[in-house]
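Mind having a look at this structure? Questions to follow.
Shown here: the complex without one of its protein chains, the others still in place.
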Amino acid sequence: MGHTIKVTVNGVTHEATVEPRMLLVQFLREVLMLTGTHIGCDTSQCGACTVLVDGVATKSCTMFAVQADGREITTIEGLAANGDLHPLQKAFWEEHGLQCGFCTPGVIISSYDFLKRNPNPTEEEIRHALEGNYCRCTGYQNIVKAVKKAAQSM
Amino acid sequence: MANYIGSSLKRKEDRRFITGKGTYTDDIVLPNMTYAYIVRSPHAHARIKAIHADKALAHPGVVAVFTGKDLQDDGVNPLPTGWQITDSMIEPPHPVVAVDRVRYVGNPVAVVIANSRAAAKDAAELVEVDYEILPAVVDATRAIEKGAPTVHDEAPDNISFTWELGDKAATDDALSKAAHITRLEIVNQRLIPNAMEPRSAIGDYHPARDELTLYTSSQNPHLIRLLMCAFVLGIPEHKVRVVSPDVGGGFGSKIFHYPEEVIVSWASRKLGRPVKWTAERSESFLTDAHGRDHYTVAEMGIDKDGTILALRVNTIANLGAYLSTFAGGIPTWLYGTLLAGQYKYPHIYVQTKGVFTHTTPVDAYRGAGRPEATFVVERLMDTAARELGMDPAELRRKNFIPADAFPYETPVVLTYDSGNYEASLEKAMQIIDYQKWRDEQAKARNQGRLIGIGLSCYIEACGIAPSKVAGAIGVRAGLYEGASIRVHPTGQVTVYTGSHSHGQGHETTFAQIVADGLGVSPENVEVVHGDTAQIPFGMGTYGSRSLAVGGSAIWRAVEKIREKAKKIAAHKLEASEDDIVFEDGKWVVKGTDRALTLGEIALTAYVPHDYPEGLEPGLEENSFYDPANFTFPFGTHIAVVEIDPDTGKVQILRYVAVDDVGNVINPMIVDGQVHGGLAQGIGQALWEGAVYDENGQLLTGSMMDYAIPKADDLPHFEVDRTVTPCPHNPLGVKGAGETGTIASTVCIVNAVVDAVSHLGIKDIPMPLTPERVWRAIHGK
Partner (left out) sequence: MIPNNFEYIRANSVQEALQLLSQKGDGARLLAGGHSLIPAMKLRLNAPETVIDISGIQDLASIHRDGGRLHIGALVTHRTVETSDEVKSSCPVLSEAAALIGDPLVRNRGTIGGSLAHCDPAADYPALTLCLDAEIEATGPSGSRTIAADDFFVGMFETALQPGEMITRVTFPVLTRGTGAAYEKFSHPASRFAVVGVAAMVTLDGSGNCSSVRVAITGAGPSVFRATKVEQALTGKAPDEQAISDATQDVADPADLMSDISASAEYRAHLCSVLSRRALQRAVQAARG
């Protein structure tokens, strides 16, 4: 039943044997112990599990680990380079863009993908871009501010 | 010396969250861990005839299958409720796992424990339960009708309690004489909290030490330990450690002692292995305690000149199938006592019936009773103003408790500590440019556009609570808070607090208080929370109590440290104690430049070679702070909305919140709390609402169906403040966690109704979905 996959996560290549039904998020959390990627729902709505798959923001709960074979994954743990926080991480910190922190990794990864495509967004565009990421703490206001700030410094 | 109190210090806790290094309960993996999956009732009401677990037990990887009977036979007691509302309150047993009857969809029926999550889930599907399906009742108003299905044999009419407060005779009399009565029938719909982190618990029992550690996503680990040890499992508290690590939001839903905490603890003791359970979101929908769910008839009597004379309120509160931890207190003491709002009307009478139904238990959800009360009062104010032909701001102003009347005793037993209601109303009106919008509204109407302006002047009682008062109103606990401060020999400080942060930023706010209090940098203050093994005792975080009660406890400990430090400083500086003052973060000999820092004093305390006679070495103090009163934040929110007449869709054009939460330690964090509260309150007004079918099936059981506000649903909030310090706690703070939720729901509803009132519409039930608004507009 097991499939052997080779996945590069945050620059490190891992080989593992997984059941086909194992979701990518479970692989990251339970096999690689990268628990920064969270599971907030079971209907592919909340976006807490968002990671980059070959650079594209993806709900890792809606992809099987076997599908990640040969791909490059970036999780929240891989965003800071050499210990320097990514501008998005800094901006979320400075603008109080998080409270409980549970949705935060997914929101940051989604925003990363978004800013790559739209480096100079309006508030309205940011709000639309975050449609796939739920936050129950912040009312989104400071998240929007943080994304805007990050855009300016990226 | 920097003044950290009052500054928007960036949060100390954030580095771990933004780098993915937080530790939430499900992130914890222990050696030899097993996984529990809970078989839940698919029926709202049924008798369990038999449970067949053989196939599940035979499934590869399965370690054990337990039923309610296994727990019962092993002496596991039912879950307790912590609030006795009346002497005659009916309190039926709440088994951890159902034994013979299930009473809501999601009620635990059996537990499968396996070596992996997948095996546990696969095997759970093999557990066969024979049910005899019984008729169910989901609506509280239906449940008290004759002939309705009975939830518990102990309460044949489904009523747990009938509670009342206020002078009924005087209220009836005033209403009978009033020139005008404004009457509303209100449904405050049921909400599902949906903290982003699904609940999770791990029981970890070490047989050789006979010690149990429970990791749980809880807002109050000490309370869970107390309830589980003393009431449910009957095990000694000193052998149990409860850890609430990083917790991904609570909003009330993680206050309560849940069955799963008992299940993993008990099962771990049985199996001698760690047992983890984590809710899937579908389970969260079914089993996290829900909020609100009131049906209310409210009448306000008003004199010809707009003076309000009396308020009479009758509420039927749906409690769900069992009494959750604080269930009874929410629709009674936390609700009825707030019905005076910001106003000086002399007579109030409120009656609440707490009713069992075949639904998920209902308990505190952000605001807990106070949003429901504010909704009643402020809907009545807007409606009354319209009926009397007065501006809604004017009617409110006329009836405000004046700023010079504090402390003010209401007809419903509270004594408001301080307030200035006129000031917050004025400020909000000025920011939004109230008159301009009234003009705009008139113009819009002529063009067939629908613009509405809604006000909400709210009062909140938080910082619960003086223990004596808690006792008098039936809370089976004191509601003080504990704190401990340990100054290390090199002058760094560890603060242990009984409050728990699950997003509120205590690690920063509390560090700011201690930094100013002891003259150190916040960098050198570590705040520890959420671990019963480290913290003396704590009542936890709910009811916006962390800063007012927990922060005050920390301040008391700071004062004790300062007292001792003063003695040491006097000795070292060869001065009299009376001449030592704490200035600019140092202990100074008055009028000189001779001074010692905390670090110097601490080193002396731990290396006491040259030390005051008779003084104990070390620098560590405990405090338990029991508040003198509740605190009473207040404010005015104003919303402007526009409705699409074609579709009924509501758009928020502006939202202004002026809150008064007393002194503010960290303005950035307070603003953030307000934003989040607004989102949840607006969510209730426009989108959120649990819907059951008549058989008790939850139709809004996923994020596909239950609409949590998203980024593009919400406007940019304009948040401002007035500051009226709390006079009875050392920090002058009131609490900021719930104001947004309390004020905003009714504010939006008032605005929407205002937009369509010229069409003869008096009310629209929540949530104000486009269809409901469209129906109202078109009389459908």
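In this document, chain identifiers A and B correspond to the written order of the chains, with residue numbering beginning at 1 in each.
Note that in this section contacts are C-beta pairs under 8 Å (C-beta built on N, C-alpha and C of every residue); 3 or more make two chains touch, one makes a residue touch a chain.
Just so you know, these numbers come straight off a predicted model, no measurement behind them.
Asker: Based on the whole assembly, the unshown chain contacts which displayed chains?
Answerer: A, B
Asker: Hey, which of B:473, B:707, B:723 or B:761 is the one touching the hidden chain?
Answerer: Candidates B:473, B:707, B:723 or B:761; residue touching the omitted chain: B:707.
Asker: For the full complex, which residue in A:9, A:61 or A:79 touches the chain that was left out?
Answerer: A:61
Asker: Of the residues in chain A, which ones touch the absent chain?
Answerer: On the side of chain A, residues 1, 3, 19-21, 23, 26, 39, 42-45, 47, 50, 56-59, 61-64, 66-67, 110, 113-114, 117, 128-129, 131-133 touch the unshown chain.
Asker: If the missing chain were put back, which residues of chain B would it touch?
Answerer: Spelled out for chain B, the touching residues are 117-118, 121-122, 125, 280-282, 646-647, 649, 687, 691, 699-700, 703-708, 713, 770-771, 774-775, 780.
Rule of thumb we're sticking to: only the chains that are shown with their structure count from here on.
Asker: Calculate how many whole Å lie between the centre of chain A and the centre of chain B, each centre taken as the average of the chain's C-alpha atoms.
Answerer: Chain centroid spacing, chain A to chain B, equals 29 Å.
Asker: Which bits of chain A are touching chain B when the two form their complex?
Answerer: 19, 21, 29-30, 33-43, 45-46, 48, 75-77, 79-80, 85, 89, 92-94, 96, 98-105, 108, 123-124, 126-128, 130-131, 133-144
Asker: Enumerate the contact residues on chain B facing chain A in the complex.
Answerer: Those residues of chain B that touch chain A are 8, 10-11, 13-24, 26-27, 29, 118, 194-198, 246-249, 251, 280-282, 502-505, 668-669, 671-672, 675-680, 702-704, 708-712, 714, 716-717, 740.
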